[in-house]
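Missing here is one protein chain; the remaining ones are kept as they sit in the complex.
So, chain A:
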Amino acid sequence: MSEHIYERIKKDPRFSDLQKRRGRFALILSILVLTVYYGFIMVVAFAPEKLATPLAEGMTTSIGIPIGAAIIILAWLSTGIYVRRANSEFDSLNKQIVEDASK
């Protein structure tokens, strides 16, 4: 029985649309996080002195501290952005597709 549903969903143009949109969104966010993280690792490996720059003239705190914190916060925010869109827009489209296929 479920095989038929799978067939019907697969043929539904909205499904390939959902697949494409959600896939692209996940890919963009993944690339963002990976680029930021490996970019950071590259700086750590090749130019660590860049991260040692003081935050402002005469300060001890280096720019490395807020940059590191920003990466952690960005990683968390990116999960929030994905969950928000996936749990509303993508899920409601998903629900319609499944409901129509189950009729």
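Please note the rule applied: contacts are C-beta pairs under 8 Å (C-beta built on N, C-alpha and C of every residue); 3 or more make two chains touch, one makes a residue touch a chain; residues count from 1.
Assume contacts and distances are computed from a predicted model.
A.B. asks: There's a gap in the complex where one chain should be. From "histidine kinase", "Sugar ABC transporter permease", "L-lactate dehydrogenase complex protein LldG" or "Cation/acetate symporter ActP", what does UniProt name that chain?
C.D. replies: Its UniProt record gives the name "Cation/acetate symporter ActP".
A.B. asks: Even though one chain is hidden, which residues of chain A still touch it in the full complex?
C.D. replies: Given the touch definition above, chain A has residues 2-3, 5-6, 9-10, 15, 18-19, 22, 26-27, 29-30, 33-34, 37-38, 40-42, 44-46, 48-49, 51-52, 59-62, 64-65, 68-69, 71-73, 75-76, 78-80, 82-83, 86-87, 91, 94, 97-98, 101 touching the missing chain.
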